[in-house]
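I have placed the structure first, in the form of structure tokens, so that the comments after it can refer back to it.
Apart from one protein chain that is not included, each protein chain of the complex appears where it belongs.
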Amino acid sequence: MANKRNAAIFAALIVAAVAGILVWRPTVIIYGLQAAGLYASIAIPMGLILGIVHIVNLAHGEFMMVAAYLTYMVCTALGIDPFVAMIPVALVTALVGFIVYKLTIRQALKAPELNQLILTFGLAISLTQLANLLFTSQTRKMSFGYVSASLSIGELSFGVYNFVFVAIAVLMVIGLRLFLTRTTAGKAALAVGQNPKGAAIVGIDVDKTYGLVFALATGMVGMMGAIFITRSSIFPAVGSPFTMKSFCLIAMAGIGNIPGILGASVLLGISENFLKAFRETRGWADIVFFVLIITVILGRSIKGKKA
Amino acid sequence: MSKLVTTGLTKAFSGLVAVNDVSFTMEEGEILGIIGPNGAGKTTFIHLVSGILMPSSGRVEFKGKDITYMPAHERSRLGIARTYQLIHPLENLKVIENVMIGAVFSRGKSLKEARRSAEAICAELGLERLERDTAQLSILEIKKMEIARALANEPEVLFLDEVMAGLNSDETLQLIATVKRIALERKMAVGVVEHVMGVIRELTQRVIVLEAGELIAEGPYETVSKNPRVIEAYLGGAA
Partner (left out) sequence: MKLKSSYIVVAVLSVIAIAFPAFLGAYPLNVARSIMTYMALAISWDMLLRSGQISFGIAGLFGLGSYASALAVLRGGMDPMLSIVFAAAFAGVMAYALGFAILRLRSMYFSITTLALMEIFRIVMHNLHDFSGGPEGVVLPSVIFKGASPALYWLCLAGLFLTIGVSWFFEKSKMHLALTAIRNDETSARSSGVNIFNYLLIAFVITSVLQGMMGAIQVQSYGFTTPDTAFDANFTLLPLAMALLGGIHSTIGPMAGAVLLGVASEWLKLKIPYGHLVVYGIIIILVILFMPQGLFGLARKARRERSKAGASHE
């Protein structure tokens, strides 16, 4: 009862704060939402892996980076648009993800968590350094006219292209929901995520499900890599901050709560853009999410202790 | 003065009451049986007394001192030791180190003194070749090691949570005799959880019976085993 009231007050405060900022600095909300879309659409596949395979994949952002380089090569060689290239790139990354799962992750599933963390950490480094080896640390960029599309409302003018990430994030949440509740493979995945032993007893192939989920998630993040290159320049280390951010968002939402990632992303995106709106605080925008992640983790551990 | 007293001890896990209003005492030199059907709250009760879990309400006293919310490591220094139903060997330590640890941290002994007293305890229990890894031990040896580790704390109150489980009848008899002898020599109060009623009958002077977290009967085994409520609890549990 008291909890519900607190939550209501909290929600009201957030709405009030958002409304206040909207009037005062509308671009903070607009760009905050756009950033949130990007964060969420990269975090959701990681959340899927964490929720079902129960592995923290520290190479998550690196898979995106690899996909972005792949897109870059395909697009410059064939002269096609990343939105076209995204489908074959996603398929290839899914395949890579599946192979990586079979060769490495699967072997460490029963090992202590230490081994899993360090293993995916090693994967992350290998992928980053491989990119370094093949492409050097020089940044690469592709430019497209549609990215600079903008909209003017009164005196306010802002870029609209990045709303595409918001759309993708929402579609991902809906798509995953449908997949997990309506399809046989999805229902099996959900069962495995909740209770792998129980699922195995009722005849679900746990290993196959893990492989499928891992491939699906890497495919999704591969698709994000293809779209990512339309708005940002890429370099070998471009993916690693997204690993951290994704983990932060999942920890905030709670493991297994995929729609919650959307909410957490909005909070992160708006806070960051709030600091970016002022010259004096611009440099501190990066710190927001590190502070958020620590606050969330500590908060959860204290709450867990009380319960 | 009683060694250990609980009054109205209660533990609820998000609505589910695992231990409900249990009041009991343990006296010096007595071996007390704690029995009850599966899920009756016996292990939770020991967790509460040894400080692994904190109670929702109620009180725990050790020799008149309130220890209700004292952390587990402080209780073991005070003189409350226990073994676990699911064995917990420290697999990266040798057998002797597994036993020493209580002497080092609960009794504050130096490594040398702790080793000596651990060796003495192991000899008493008939546990040999102490430089082995725990992975090389038989079930009986692991159980002995767990008891030895608890004894290294030099406890005044000791809880043995299903130490006989998994042993054959010869081994069980042997261990019963050992526990009895040690309890007598050290004037400990010993609380024993067992499912095999033969063990309880052999070992204990008094039993308490838990059912669904509540204490439903208390007294010598012979009396309690004829108590209709107890019989019903067991039959209900079996059905």
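A and B are the chain letters, set down in written order, and residue numbers restart from 1 in every chain.
What we mean here is this: a residue touches a chain if its C-beta (ideal position, glycine included) is under 8 Å from a C-beta of that chain, and two chains touch if they have at least 3 such contacts.
These figures come from a predicted structure and were not determined experimentally.
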Full-complex contact with the absent chain, from A:Cys75, A:Leu123, A:Val173 or A:Met223:
A:Leu123
Pick from A:Trp24, A:Tyr146 or A:Phe290: which residue touches the chain that isn't shown?
A:Phe290
Any idea which of A:Ala108, A:Val170, A:Ala185 or A:Val206 touches the chain not displayed?
A:Ala108
Subunit B residues touching the omitted chain (full complex)
50-52, 71-73, 76-77, 81-82, 84, 88-93, 97, 100-102, 104-107, 111, 149-150, 152-153
Please identify, in ascending order, the residues of subunit A that touch the omitted chain?
56, 104, 107-108, 111, 113-115, 117-119, 121-134, 136-137, 244, 247-248, 251, 283-284, 286-287, 290-291, 293-294, 297-298, 301-302, 305
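Heads up, the rule we're going with is that only the chains that are shown with their structure count from here on.
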Centre-to-centre distance between subunit B and subunit A (centres being mean Cα positions), rounded to whole Å
49
